[in-house]
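Every protein chain of the complex appears in place save one, which is left out.
Think of it as A, B and C in the order they're written, each chain with its own count starting at 1.
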Amino acid sequence: MKAKLATFAVMLSFWAILSGMFDAFHLSLGVICCLLVALFSGEMLFEGLRVEVRVKQIFGMLAYFPWLLWAIVLSSLQVAYIVLHPQMLDKMEPQLIRFKTKLKSNFARVTFAQSITLTPGTITVSLQDDEMTVYALTRSAAESLPGEMERRIARALEPEEA
Amino acid sequence: MRISLQEARDRIPQRDTILETTVRLMVPFIQLYGLYVIVHGHYSPGGGFQGGVVLGASVILFALAFGLPASKRYLSESTDIILANTGALIYTGIATLCALLGGMFLDYSALAKILPIDPISWHSHGIFLVEVGVGMGVTTIMVSIYWDMASAGRLDEGL
Amino acid sequence: MNWLVTLLMVSGVFFFAIGTIGILRLPDFYSRLHAAGKCDTLAATLAVSAIALYNLHDLSFASILVSWKVFFIVFFIFMASPTATHAITKAALIVGVEPWQRKGTRK
Partner (left out) sequence: MMSQVFLSVALALVMLIFLTLVRALGGPTVLDRIVGVNMIGTKTTVLLLLIGLIYENMPMFIDIALAYAFLNFIATIGACKYFRRSKRVHLEDDLAIEKEASA
């Protein structure tokens, strides 16, 4: 029930952004549409978690986001260096690696997996419980995991266990 | 720890946690966007058909991530059929109602005889009602076409 | 302001170009995904935020809402792009696309 109410609130703000029309007709239609979505997919945004936990996670993500953006800039520059290098094959040493992550919650693990995909030279292949398989483009990228990113995610998303 | 390709292949789990979590976060927003496209049909490009496609695609995305049986628990087969028929009924019902009230087929101004507001605004309201019907029909028919094609008509595990 | 928008947009196009050259030049499927996933995400983010910024040049309530809507595309690309990359990698691994190996190294 609480999840449905929270979904309704989120959907209503999204509707305000989408619609941009605030006359009575469109506003009432918006409320009806948000109610429909909340009834049909109310449990989906919160996947059985308490609402407060999800809200805390969202704020943690906001704190983590600037660093991620910077990491993506670095990784794109690295890709640019490899791609534009005339002998690029010498720079590459592809390998698959596997390691265990210390993160506990599902959301934190998925955030970690997505961040790995977005940061230099690595792509997440699979995630099973706490085991991650990662495809790395270079040896140094493979050795840098889990590294600083995991600590940052742990601090942002799971502060009580850090 | 470095592993071989074969080992990585053996370790791919049945359920894809990354895909599932992302899809969970996306589906409500896609659904609301589909409803928005249906409702704002006469201000933006779109309308019943396009909004219905986006709505149907959200259920298809759910089915792709969680598997076909889960999507049938989310939107049951009987609900799907009922909604599809209601959508078609709304469309033809309004069109026939116009004809019965003395106008042409889909001539919305004839509806002013039921509820006396001026015929021009009945035009926009009539189009809106018809588009809701079209949207319902398109959504549910898209979902059921996906179910049939993904499982070769058996409606079991599917893709 | 116009200079900032131009700068963001040109850097967006630069990274789009890197991504394109990347998927044309790199030797195997998996490394092409690196170019596709990262560069496209960053490039789309830069270009779309430039558009959102430019949209604010006549400041009104409506244009702020439109900019938010544009930013929503950025959020969506940020969630969708890594997920798509992951799904493609997984599919490639299952159907058994062989990665490129340097001569002399063993798996």
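Operating definition for what follows: a contact is a pair of C-beta atoms (placed from the backbone, for glycine too) under 8 Å apart; a residue touches a chain by one contact, two chains touch by 3 or more.
Predicted model only: the values in this text are computed from it and were never measured.
Chemist: Among the chains present in the display, which ones are touched by the chain that isn't there?
Modeler: Touch partners of the hidden chain, whole complex considered, are B, C.
Chemist: Tell me which stretches of subunit C touch the chain missing from the display.
Modeler: Residues of subunit C in touch with the missing chain: 2, 5-6, 9-10, 12-13, 16-17, 19-21, 23-24, 29, 32-33, 36, 40, 43-44, 47-48, 51, 54-55, 66, 69-70, 72-73, 76-77, 80-81, 83-84, 87-88, 90-92, 94-97.
Chemist: By the contact definition given up top, give the residues of subunit B that touch the hidden chain.
Modeler: The missing chain touches subunit B at positions 19, 26, 30, 33, 37, 44-46, 50, 53-54, 57, 60-61, 64-65, 159.
Assume only the chains that are shown with their structure count from here on.
Chemist: Would you mind pulling out the distance in Å between where the CA atoms of subunit A average out and where those of subunit C do?
Modeler: So the centroids are 15 Å from each other.
Chemist: Going by the touch rule set out above, which residues of subunit B reach two or more other chains?
Modeler: Residues 4-5, 8, 12, 16, 18, 22, 25, 29.
Chemist: Among all residues of subunit C, which ones touch two or more of the remaining chains?
Modeler: Residues 79, 83, 86, 90, 93, 99 of subunit C touch two or more partner chains.
Chemist: Inside the complex, what are the residues of subunit B that reach subunit A?
Modeler: 1-5, 7-8, 11-13, 16-18, 21-22, 24-25, 27-29, 31-33, 35-36, 39-40, 43
Chemist: Could you list, by residue number, the parts of subunit A that touch subunit B in their complex?
Modeler: 7, 10-11, 14-15, 18-19, 21, 26, 29-30, 33-34, 36-37, 40-41, 44-45, 47, 95-99, 106-107, 109-110, 113-114, 124-128, 131, 133, 142
Chemist: Under the stated contact criterion, what part of subunit C meets subunit B in this complex?
Modeler: For subunit C paired with subunit B, touching residues are 76, 79-80, 83, 86-87, 90, 93-94, 96, 98-99, 107.
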